[in-house]
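Of the protein chains in this complex, all but one are displayed in their positions.
Each chain gets a letter, A and B, in the order it is written, and its residues are counted from 1.
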């Protein structure tokens, strides 16, 4: 495999500060629970992983500036969930995550995590905190999305 | 997206100590190989990721206090595997992982990793060790599961 090395990327580096582990409880909203953990542990920039179970899933698919929602009724296993924590204007926290869930036949579904992913029996969060202010987002009018700005 | 910040989570922080990388061999059991790596590298608390291939997969779906098994015959790609290492009573090691596998048509299946996921050609483990004793589990009689206790 040959790489051209020509890709234009925008990158920033940060010290890894801490690993934070949290257990979520039945009935909590996945995005809210991640945001709450981040806030209570001083994380405005970081990345995370989550496994557990959901009562139901709200999965997004990005198209023409918005997320089309797909609802899945559970219980479902969260077989993969990964994402990051950053801030946008006025230091408002943004939790961006993608998820894969599976049903009792091991069939899987996936998408962007929307509000409405409700924790079932439990969920285990592994959140890595990096330096404050490293991950910031700016509004991209063309895409109607807040994208990483990554200014060093 | 507005967060209520009200979610009640239980969280602990830890220093990230080391990254441990391991290669697994054909015929090994995925969970045993992770546990063996953890033991030989002094990890009783940490989180990990794994990619590689499986001869066959044993996938669990949690329902009413037990895991319903689904068996999938391979070879299969391990397209995602994430989990954590912790201890329960008597310092017995617990490896908790969820997995997504794909077949030759790129169709995917997922679930909780049960004993019986057998490595095929190879697998590459990335394990992050945190401080000893950070991740402990206690038995939850209602759910018949060992859940994170996370006492600071």
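The definition used in the following text is that a residue touches a chain if its C-beta (ideal position, glycine included) is under 8 Å from a C-beta of that chain, and two chains touch if they have at least 3 such contacts.
Note that the coordinates shown come from a computational prediction; the quantities given were computed from them, not determined experimentally.
Student: Per the definition of touch given earlier, which of B:11, B:59, B:78 or B:134 contacts the omitted chain?
Tutor: B:78
Student: From the list B:73, B:91 or B:107, pick the residue that touches the absent chain.
Tutor: Hidden-chain contact among the options goes to B:107.
Student: Quick one: say which of A:37, A:53 or A:84 touches the chain that got left out.
Tutor: A:84
Student: By the contact definition given up top, give the residues of chain A that touch the hidden chain.
Tutor: Residues of chain A in contact with the hidden chain: 1, 3-16, 47, 49, 59-63, 68, 70, 72, 80, 82-84, 96-100, 108-112, 128, 130, 134-135, 143, 145, 147-148, 150.
Student: So which bits of chain B touch the chain we can't see?
Tutor: Contacting residues on chain B, toward the hidden partner: 16, 18-25, 28-29, 31-33, 35-37, 39-41, 49, 51, 53, 75, 77-80, 82, 93-95, 100-108, 115, 121-122, 124-126, 128.
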